[in-house]
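Excluded from the complex is one protein chain; the other protein chains are retained at their positions.
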């Protein structure tokens, strides 16, 4: 702890927001690197290759059986969540809407390319020719991976430079790909909606970075919303809320897997709304609602368990608890974390993603452990939990243990990775704004507008 | 009439917007009730159950034949209409955007759970085990049901408390499920796009409630729009306008049914835009357009007849007339209704939903009565009008009569139900705002923001 503090002080030099060399350099060089790596490694998979149609005729398979038709509608919904959902959710700050939407797009656009490579090396390397074969499922997975970095962005929103965000994304995607490989392949945990892999990892990664970048003298005048910036934020909130069923069902297995994941998520989110409103109203004078708490609507804990036989009432219970915990977290925990733990969490991602992610992981472990042949059928257990190959003789109770192990890995990678990356980002070379220019587009990284806002 | 007036006066006591007990209580208790009822009654249907995949192998059916792939893209579009479409449509009020979007989400989230139960009891109760089996079609139907309550919300926007809205939704969903059962099952009318079941019922339900809650001294200073609140409202307008084809085709029968419903709606809406602009321009000095009238774009009368062989030009004619009538209604009827009928209709839902709904019902009756074997073919008539079972020998002319009967039922349920529920809502216990705090988030149910809006 002492050494971290002294490292912090050594980094505290006057800040300069000029990124005219560093930002273009990072963008150009990294994009060129992507082109070269894609040239060496990435090719179309069988279903997006021009030979697919020919094969199709040979085995008299219908065109509609292309994975594209199973997953593309969900992919586009996920895509909307990443760019409009996360982007507009963060526009609630009165003078940082440009940074919220613009940098969100920048890091997502870089992150998804790097994710295709990193995830490809771990998951879809073709042993025949050493190439990564991509298709619609790879695109969804890349968007998922990017989501974890955008969650992390929520914690440091308004306090970092675009160059820092690019660095954070580079490492974030790398760490994500490794922890995903460990959790899904080595530990053989299931995580359809990414409660552990995406939410838990992303949130603790962001919180740890925010802790490392703690600003004791942060100017908070602009760290708040005004009437219409809250309405903009509701656009993001709603698109996230509405499309979680697509998010959770996007990479579930074909047929009843995707169908069930959508139903579970749909129900769980409805229940969350009611308890969020209840707690929010209880906590204020005259029962008034706080618009900023509405961000909490986007919370979901049906992630890992989305494709399990959670049962409709089970989904409601998960949503019910998740709404309560997240809203209480918003009211009590966020101020506590800032005051005592020195974690400044602009968007409250600890409530939106960290706690729901951990709950989701635990729900997944319990539901897996409680799975029985009576409910799932012999074949069903095999399909849902992928008890094939070397995992053929695994029991649901063991699977529950593996799920719990997966959650721990996600936590370790999030916290450990965040502290390491936070160290790097503390160096005084990245062009982040001084304390009194945080949360301000004009004084930080966007061109000034005429004084009047309308 | 006299008794209603005296009841009104007895209810007119000083109002108190404090909902700190009632709102959390309603949210918690009703959500808990939902969990218990879901536990007793609701299960996955065959296509979302884990055994589906196994069966699939037995009968060598492809995964893509799961109803999920037929309907899920439309479901997500409908979902966007419910939450972003209806929510943002109502943001046009200058200081009630929070209430519009926030309460819209609250009542939709509660309503869809209650709708799954109510509609389930009437339509999808499994006689084998007494459980309701839900799937993607149930989710669409629940969203449809909620739409009727959100339409009703449009009439009372800005004048009611969230507790009143919850009560209104509870009864609205209940009435909806009953009238839907009567219209679709007992009378055997067809209503793919819900002109009768959703629009007519919902609109008259809301108007009747608004009549019961008439406020003679309503302060109208905040009952209007400003420049950017109108732009927000265009977000809602456009998402409703664009996704009507999905709304109308979402539960049509597979294949040409869904295909035709989408085409008919697409064409009809395009025609509506031109006549709306024409009438709007005619009615103003120098032919200027009124942004608020643009809400009328969302109007559609191709509902009931969406999957019928309405023919492309028929769809255009319906849209043409609908645009004229709705816009004239906006200009002449809304002021008249407020002045003489004492119905204060904040969003003008009489123009947006009531009249288009009734026209849609009539168009449906005429189109059904005019259906001939020449156009539809013998099999086609059977498929489109579901002339099976006890309705096997029904003729298209008879069907036309049944459609008309269905419309009457929707009207009766809307008006009758609205008056009854309006009585309940008039009680001075629900926390609605006094006359001079209507249309005002800050003085009613949302936390105050700093005075500046930017």
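Going in written order, the chains are labelled A and B, and every chain counts its residues from 1.
Operating definition for what follows: contacts are C-beta pairs under 8 Å (C-beta built on N, C-alpha and C of every residue); 3 or more make two chains touch, one makes a residue touch a chain.
What you see is a predicted model; the values in this text were computed from it and never measured.
**Student:** Please identify which residue in B:246, B:326, B:351 or B:399 touches the non-displayed chain.
**Tutor:** B:246
**Student:** Of the residues B:255, B:335 or B:428, I need the one that contacts the missing chain.
**Tutor:** Selected residue, touching the omitted chain: B:255.
**Student:** Counting contacts across the full complex, list the positions on subunit B that touch the omitted chain.
**Tutor:** Here the touching residues of subunit B are 62, 64-65, 69-70, 73-74, 77, 94, 224-228, 230-231, 234-235, 238-239, 241-243, 245-246, 253-260, 262-263, 266-267, 269-275, 277-279, 281-282, 284-291, 294, 297, 309, 311-313, 316-317, 320, 375-377, 379-380, 383-384, 453-454.
**Student:** Taking the full complex into account, what residues of subunit A touch the chain not shown?
**Tutor:** 17-24, 27-28, 30-32, 34-36, 38-39, 42-44, 47-54, 56, 62-64, 66-69, 72-73, 76, 79-80, 83-84, 87-88, 91, 95, 97-98, 101-102, 105-106, 109-110, 112-113, 134-136, 139, 162, 227-228, 232, 235, 431, 445-447, 449-450, 452-454
The rule is short, and it goes like this: only the chains that are shown with their structure count from here on.
**Student:** Could you grab the centroid distance between subunit A and subunit B? Build each centroid from C-alpha atoms only and quote it in angstrom.
**Tutor:** About 34 Å separates the centre of subunit A from that of subunit B.
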